[in-house]
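Removed from the display is one protein chain of the complex; every other protein chain stays in position.
Order as written gives the chain letters A and B; numbering starts at 1 within each chain.
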Amino acid sequence: MLNPLCFATALTISTVLGGAGDPPAEAPALFAVHADRIFTCADGRTVSLVRDGVILVEGKRIRAVGPRAEVQVPAGVAVESLGDVWVVPGFIEPHCHIAGTMDINDMSHNANPELRVLESIVPKNPNVKKALAGGVTAGLYIPGSGTNMSGFGTIFKMHGSTLDEVIVRQPGALKIAQAGNPERSAGDIGAGRMGMNWLIRWTLERGREAKDAKAAGKPVPADLQNLVKLWDENVPVLVHTQIFQVVQATIRMKDETGLKISIGHGTFDAFLNGPLAAERGIPVLLGPRQIHFDRREGRIYGCAAEYWKRGVEDIGSNTDSPVVPQEELPYQAAMAVRHGLGDHKSIPGLTCVVARALGVFERIGAISAGKDADFVVWTGDPIDPRSVVLRAYVNGQLAYDAARDGRRF
Amino acid sequence: MKKHFDLRGAHALLLTSLVAAFGWQPLRAQEGGAQEPPAEGQGAPPTEDEAEADGELVALQGGDVYTVTQGVLRGATVLIRGKKISRIGHGIELPAGTKVYDLSGLRVYPGLVALDSRGLLGSAGKIEDTADPFNYQMTLGLSAGVTSARQGSAVVKLTRGDLDGLVLRDNVGVSLTSGSNSYGSGFQQRESVRAALRKAASYIKAFDEWAERQAKKINDKDKPPSSAGVNKDFVKLLRHQEQAFANVEDAANLRAYAQLAQEFGFHLVIEGCSEGWTLADELGRAGVTAVVTPRNTFREPNEELLRPNGYSIENAGKLHRAGVDVCVAPLSGGIGLGGIAGRDLLNLTMEAAFAIRGGLPADAALEAMTIGAARLLGVDERVGSLERGKDADVIVLDGDLFDYRSFVQYAFVDGKLRYEKNAETFFSHIRPVERPAPTVVEAKQ
Partner (left out) sequence: MAMSFRPSSRRTSASSRAALAALFVAAPTGFAADRPDDVWVIRCGRIETGTGEVIERGAILVEHGVIKAVGLDIEAPLGAREIDARRFTVVPGFVHPTSGIGQDRQRSSGNQAEQRAHDSFYPYDEAFQDALEQGFTTLALQPASQGWLGIAGLSSVVQPTGGDGKKAAGAAVIEKDVQLVFTMNSSQQDKDLLRKGFEKVEEAVAKYDEAVKKWEEKQKKAKEKKEEPKKEEPKKEEEKKEGEAPKEEAKKEEPKKEEPKKEEVFEAPKVDDKTSTLWGWVKGSYPALVRMSRAADYLHWLEVVKERKLRVAFELESSDSYLVADRFGKAGALVLLDPQVVTYPLTSERLNLPAFFERAGAKVGFTASRRFEDHRHRVAQVVKAGFPREKAIAAMTSVPAAALGIDDRYGSIQPGRFADLVFFDGDPFEIGSKVSSVMIRGQMKFESEKEAQR
């Protein structure tokens, strides 16, 4: 498998690029907030609670976080006390369609690696504004699943006026759909499972060949340029996959390509593949279906709980918004927990786990020094639908303030 | 004659385990007999003697009892006799033969009243002739804590396994947004409804005057006023025998309906009511009840409009603060098992949790799910709170009603155990809470 090596490379490149993108000259603004509970998710896996903590923000980034006594707040910077609140990293939606216009299903070919949603992003649209009120600050905006390979998505933020401000990474991820929707287009190859898997294999292989050709100094056809990036930069692949047998094909794809694949949806009885996913460290990003009703057994299974029971640690949730409204992302986790997932898995599954799956953990998904200052102030447990978002910070800016903007959710 | 069989031994052991697993016991218990419920005295609880003769005794002991109307009693006992609640409190002496459930650490609430439901009866058509009280949707309804539900124009109880007692009442309310009494939105239609209401009002006046004269026996030949052409539904509304229902979302229509109710003095229930928060005071003055679905995104706020408008998560809270009785309905009244969780009747309490998020106090949310909804459906004499003499419709949870992790552990309807989480397949595998088996109080020597 290529994976570890590619991952390391991607990290390096991103870090370098990230540094270069900083605005120069003007000294970045500093501010600090104090809260009773700060869930940092800093290790990328667990919630890591800091009691009586302080977050020091410098410009777009977090400069420091920790217990009040340990964080050095420069003189002249006031520490605003938020009191008895929960501060958590901004949630990251791993699968949504609401960052712009809804025309994201070009379906003339069954594999469209040349397409990207970038063109249809509309910053600050009503959906993303409401998302902030649900504690969601970033997401992966992807094309629909009308075709086997519907194009490249963008990882974006829910706040910001320009594309530059909004984009976390472009291309964010390749969207592949294995069964479930592509069959709906009739006739062509790709409408059946054999055909669609072949088409995906063949298209990915063409991309790899193009990458080798590029390395040898040969030109890359326009329609394969995104795929070359996929191979070069280890761009993640989000696979629309569900049902036991289809997810098996997804796992085979992982074995055959070594790409940075995540299981998206993963619902119905697909959790039976849990051990295989666990063995390979494939993240499972569940939703919008969180439960599976087994009519043979009369049992209602929580999908997340069943993966977890089978050894999968990297479990996240999605809304597939607008299927489920974007602001209900934490409620998806609530349903996962209600149906058996461990309490402690809920917040990581909306933050660091997703960030790692999408390869952007160096920037978002945790409250730790150097990360983007994307965090959300809640009145209580953010998974509890009774809790309210008081504030959402994105890139160090107060993107949503319930008191200032009025309650949006 | 000699009888011998050597194949006799092959008894299926699995049956016993199946019986246990499927909660056969409660269903068996239902055969006990169709005793009449105790007399429903207005506020007068049945005396011990009356109750003595009546029905099986079940005690729910040691849980925190949320009566809704009479506060919370920690570690109290609810004593059920037959179909009714016999006593609630501490230190109740349990007669011999009482079946006792130890509920310490659990919470006891009245069964929830769903304002709208679909599919719980496993059938469509005339309820009395088609209801399937064994269908699994009814079981799931109970698992959601629902023990009474409006189904079409009727209110039914989830008497799982029994037709007896299933229909609580029929012909709920008078709709002002559908059918012949629709107030609609056009001028003409509205005028005709107002005319009909005026006619009903003057008929009532004439009738009451006649009745008064009759009482005094002024004139033998005095005849009652003619009811020809008088809208009987409206007479009921104006006499407060029935409530009006209207499904209205936007501010302009909300105002029109509220004004109508205020002008003619009838009680109006507004379902939907998305923009209610923008004229909460007016609705409060009109004395309406609002049935709110906090996540109903009827209309996104339009920032170009000068007035506040559109959906708001704070709707329920703002209406409540303006004195409007608020009830809560889920996004869907059915129970879907397609996989998307938490958006229909199966998680009714979660919709209320979103109302709490929007500022509805938790106790008001509890009322909204129980006594408030019962009042709205005109069944609050029977259900909606834990009180002596009321129907023994009780749910028991392992946590707060509005906590997303809580599950209904037991549901009793008409005093019979109709649902037990551990005994059903649906959720028994999720965080099972081990409970001791019920015991029976032995007779004193």
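What we mean here is this: contacts are C-beta pairs under 8 Å (C-beta built on N, C-alpha and C of every residue); 3 or more make two chains touch, one makes a residue touch a chain.
Just so we're clear, the structure is a prediction, and the values are computed from it rather than from any experiment.
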item: Touching residue (missing chain; options B:132, B:170, B:263 or B:381); value: B:132
item: Contact residue for the chain not shown (choose from A:119, A:297 or A:343); value: A:297
item: Touch residues of chain B, complete complex, unshown partner; value: 1-5, 7-8, 10-12, 14-15, 18, 21-22, 24, 27-28, 31, 122-123, 125-126, 128-136, 161-163, 425
item: Hidden partner chain, residues of chain A it touches; value: 295-298
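In this section, only the chains that are shown with their structure count from here on.
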item: Residue ranges of chain A in contact with chain B within the complex; value: 126, 133, 267-268, 288-293, 297-303, 305, 323-325, 328, 331, 334-335, 337-340, 343, 383-388, 407-409
item: Interfacial residue positions of chain B with respect to chain A in the complex; value: 136, 295, 297, 300, 312-314, 337-343, 347, 350, 353-354, 356-358, 402-405, 424-427, 429-431
